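Data block below; observations after.
A protein chain is absent from this complex, but the other protein chains hold their places.
Now for chain A:
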Amino acid sequence: MLKQVFIFIFQLCLLWSIYYAGVLLSHQFNLILPGNVTGMVMLFILLYFKILPFKWVEKTGTFAVKHLGLLFIPFCAGVVLLDGITGQSLLLLLMIITLSTIIGILTAGKSFQWLHKKGEV
């Protein structure tokens, strides 16, 4: 049990270090990627080129991805404090979001399928 906890914390520290390295890199070099995205790309590169063994981040990383939603709850709860937005503008916003979402999904799916079919011929 204690060993499991230790492994979890060690892996969390590793992910944390990569995150901070990403933040630092984004900041230092004025990258267009935000720090957490840079960290994500870095972790992928580290894993892909076997610089970092997958086992070293597997436990905490898999757990974090699975329960990422838990960390969103406090931010979502904060939405009730939102003011200065009327019901009418909310409706307009929802309409824009709905259309934009449908267009995005359809474009992604169609482009994928179009290229896929082209490859088969």
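As a working rule, a residue touches a chain if its C-beta (ideal position, glycine included) is under 8 Å from a C-beta of that chain, and two chains touch if they have at least 3 such contacts; residues count from 1.
Rule of thumb we're sticking to: contacts and distances are computed from a predicted model.
This figure omits one chain of the complex; the name its UniProt record holds, of "Fe-S cluster assembly ATPase SufC", "ABC transporter permease", "3-isopropylmalate dehydratase small subunit" or "Putative effector of murein hydrolase", is "Putative effector of murein hydrolase". For chain A, the residues in touch with the chain missing from this view are 12, 15-16, 18-20, 22-23, 31-37, 39-44, 47-48, 54, 57-58, 60-62, 64-65, 67-82, 85, 89, 92-94, 96-113, 115-116, 119.
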